[in-house]
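Take a look at the following structure, please.
Here the complex is missing one protein chain, while the rest keep their positions.
So, subunit A:
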């Protein structure tokens, strides 16, 4: 497809340990269009983080084809923004300098964009705060702003809200949707929370483990903002839960 930003064909990945080898991913086929919000969900050990690391260019040892805007990825870079489970901020830099990171905050162009992003991730007033003074949610928003400053073609998020409490998590989901609506950045969001996957995604990629492969892709055609209590939301949620039950039945058969 011409306008797909990420295209994955017959992708497999095997981990080699001392004696044996474990297949982490098998025959993954996935096309992601520009501006899509993809959520990837699956039980632990299904290879969802492995898939994200491959897209990020952090893992180059795989079989099959993976193209970003039609080109091979040779390593990590700013065009593939990556949000880790933990914020991973530089503890010796304040919020605005963390966002700028290797760029000079005194450069008026950088300054302007940093201010814009601080506003976007709702951190106004905390520009000069240090990471130790921030809550988990705030720190993760700094990490998101740091990635967005570099205008990534795709933003990869690896269970970014996993360590947050339920309230902060819900708030962060709203913030992320807000960013997505304003910036139209393509998002690939890995999670193990079904509600989160349904709430955020255009399409939900459900992975099953041993070896990691796609069980199903569920489209979510619900208007945004979504209400988690609405009937249509619950319908899709149920669909995902059903797929999970199928996976479980399959696993326990072994």
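Criterion: contacts are C-beta pairs under 8 Å (C-beta built on N, C-alpha and C of every residue); 3 or more make two chains touch, one makes a residue touch a chain; residues count from 1.
What we mean here is this: contacts and distances are computed from a predicted model.
Novice: Name the absent chain by its UniProt protein name; which of "ABC transporter permease", "GntR family transcriptional regulator", "MoxR-vWA-beta-propeller ternary system domain-containing protein" or "Na+/H+ antiporter subunit D" is it?
Specialist: Answer from the UniProt record of the missing subunit chain: "ABC transporter permease".
Novice: Of A:80, A:113, A:141 or A:169, which one is in contact with the hidden chain?
Specialist: A:80
Novice: Of A:146, A:169 or A:237, which residue touches the hidden chain?
Specialist: Only one of A:146, A:169 or A:237 touches the chain omitted from view, namely A:146.
Novice: For subunit A, which residues lie in contact with the unshown chain of the complex?
Specialist: On the subunit A side, contact with the omitted chain comes from 56, 58, 75-78, 80-82, 84, 86, 88, 90-93, 101-102, 130-132, 146-147, 150.
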